[in-house]
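The complex appears here without one of its protein chains, the remainder shown in place.
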Amino acid sequence: MTDPNLNKLPGGFKGMSTDIGSDQTAFKGVNWGKAMMWIFLLSDTFVFSCFLIAYMKVRASVVDDWPYPSEVFGLEVAGVPVPLLLIAIMTFVLITSSGTMALAVKYGYEKNRKLCGLFVLLTAIGGLTFVGMQAFEWSKLIFHDGVRPWGNPFGAPQFGAFFFMITGFHGTHVSIGVIFLFIFARKVYRGDFDTGRRGFFTTMKSDYVAIEILGLYWHFVDLVWVFIFAFFYLW
Amino acid sequence: MWTGIVFLAVIVGSIAFHVFTPWWWTDIASNWGAMDDTIILTFWIGGGVFILVCLFMVYCIFKFSYKENRKAEYKPEDKKLETRLTWITALGVAALLAPGLLVWNEYIRVPPNAINIEVMAWQWGWKYRLPGEDNKLGTSSVKNISDDNPFGINNDDPHGKDDILIESSELHLEKNRPVKILLRSIDVLHNFYVPQFRAKMDAVPGVITYYWFEPNKNGEYEVLCAEYCGVGHYAMRASVVVQDKKDYKKWLAQHKTFSNYLAEKFEQNSLKKAKIVKFNNLLSNEKSILKESN
Partner (left out) sequence: MLDDINKDKKHSSPRTKSSSISGGERDVDYVRPADIPDQELYHGHSFLTKWIFCQDAKVIGVQYTLTAVFTGVVGLILSWMMRMQLGFPELFPFLTAESYYQMVTMHGMIMVVYLLTALFLGGFGNYLIPLMVGARDMVFPYVNMVSFWMFFVAVVVLMASFFVPGGPTGAGWTLYPPQAIIEGTPGSGAGILLMLVSLSLFVIGFTMGGLNYVITILQARTRGMTLMRMPLTIWGIFTATVLALLAFPALFVSAIMMTLDKVLGTSFFMPVMMKAGELLAYDGGSPILFQHLFWFFGHPEVYIVALPAFGIVSDLISVHSRKNIFGYRMMVWAIVGIGALSFFVWAHHMYVSGMSPWFGFFFATTTLIIAVPTALKVYNWILTLWRGNIRINVVMLFCLGFIVTFVNGGITGIFLGNVIVDVPLSDTYFVIAHFHMVMGIAPLMVIFGAIYHWFPLITGRFLDEKLGKLHFWITFLGAYSIYFPMHYLGFIGVPRRYFEMYNSPYMPSTIGMNEFISIAVFVVGAAQFIFFFNVVKSIRLGKPSGKNPWKANSLEWLTPDVPPAHGNWGEKLPVVHRWAYDFSVPGAKEDYIPQTTPPSEVIEAEVEKT
């Protein structure tokens, strides 16, 4: 328990607990910000889980019919209804932006200011596109199909309520991410992470780890989208 | 010294209060004596633990109060003692839990000969519905509720027609006959609670909940709403009368069935309608057109 020598850890669970329990840091070599982001994401996971569990509970228990997602979310292309077209594109864009984010992190660690900045910017643009398409989808549902939070022409009123609430909450996450991505793109281009320029609010220096932390958040938001996608569009 | 004495007094006082208290539960009037028994059992075990722990503490105060030249014992752990205490506590807990769960198992299994009684709660009062000859309650929905149909019984359900409607807040029960209380609410949460019966359950709008008991003592008891339901919560009382079969039958006979009720309302309405027709022919015409189109 106390043996401060971490070079010779016993194996198995005992070794792991000795390592975690040893002095200074529980997660060796993990930056404070990164650890914080992980814990925050854990907490956020609970938020989304509560939303989705509530959704499942209500959907399973309402008496009215639940609308067919492929009809509600279809688009007409040249007169032919294509189910889930827009969603497929949105999902594709968001997943791609996860890819560009990963590249940004990679170049960040290589201290490649230009490429890192470029990929952060690309990610931001991907996110923005996603939000734009979501706005389009919402307006279609609201103005064209007449779906409202308190009711809709297709069936159970909770359909609109949950849809707008959960995608809205997710969209807010994406938007916050986009704002930070733009800010960080600027910071990277300006070289803040190389020169150790202090943050405006926090007055603290930071380095390229910040990109990785932002990346964690971004991947999480993508991951949540996959679940929302599955629960709303495929169920 | 004084500290120990006062703490001791607190413990002795608590025991004395428990033994001599004039405040105690009402005489039970249902089959749930087992609930009282589990409470008593919990009192013995829990109370025993409370007394032991506190007495030990008081002993320590007397025995180990600060002395300049005494040195406390140094003993970070005692594995054996700790394990032993864990097991003793686990046993104590099991001794409480096992009988409790057995009684609960009884509580949620309604005997087949129980009579179904619907308790309909609203802000802030109670109504009741009893099954007629077919022993079945008709299905119902809040959406059907109207002046003509205060319980919202489905008009298409034949079981509903002979249901007996009780629009007063006084409910009568037959002694020694199990009842299954079916709880409905048309607005918010309520809870049908008669302390003498011990049992209770919330009425939840949108679903039907239930519990059962067997009243076994004649008398009149007060019903209390036991789930907060807005400003009128504290005033949402009613009464239950437990009586012998003969009196109960008499009481039952005084009440209308749903079809009686409908017939009566129909008469009243047509009377009213006739008046209105006389009064304002045009308007009533319009109204009936509207009604039909609905």
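Residue numbering begins at 1 within each chain, and the chains themselves are lettered A and B in the order written.
The criterion applied here is as follows: a contact is a pair of C-beta atoms (placed from the backbone, for glycine too) under 8 Å apart; a residue touches a chain by one contact, two chains touch by 3 or more.
The shown structure was predicted, so the numbers you read here are calculated from the model rather than taken from an experiment.
*Asks:* Which residue from B:Lys136, B:His159, B:Lys200 or B:Lys256 sits in contact with the chain not drawn here?
*Replies:* Touches the omitted chain: B:Lys200.
*Asks:* Any idea which of A:Met16, A:Val30 or A:Leu234 touches the chain not displayed?
*Replies:* The one listed residue touching the chain not shown is A:Val30.
*Asks:* Need a quick check: the contact residues on chain B for the chain that isn't drawn.
*Replies:* So the residues of chain B touching the unseen chain are 3, 6-7, 10-11, 14, 17, 21-26, 32, 34-35, 38-39, 42, 46-47, 49-50, 53-54, 56-57, 60-61, 64-67, 70-78, 81-82, 85-86, 89-90, 93, 96-97, 100-101, 103-105, 107-108, 122-123, 141-143, 145, 183, 186-189, 191, 193, 195, 198-207, 209, 222, 224-234, 237.
*Asks:* Hey, which chain A residues sit against the chain that's not shown?
*Replies:* Residues touching the hidden chain, for chain A, are 1-2, 4-7, 20-30, 32-33, 35-36, 39-40, 42-44, 46-47, 49-51, 54, 57-58, 61-64, 149-150, 156-158, 160-162, 165, 169, 201-205.
By our rule, only the chains that are shown with their structure count from here on.
*Asks:* Averaging over Cα atoms per chain, report the distance between chain A and chain B in Å.
*Replies:* The answer is 47 Å.
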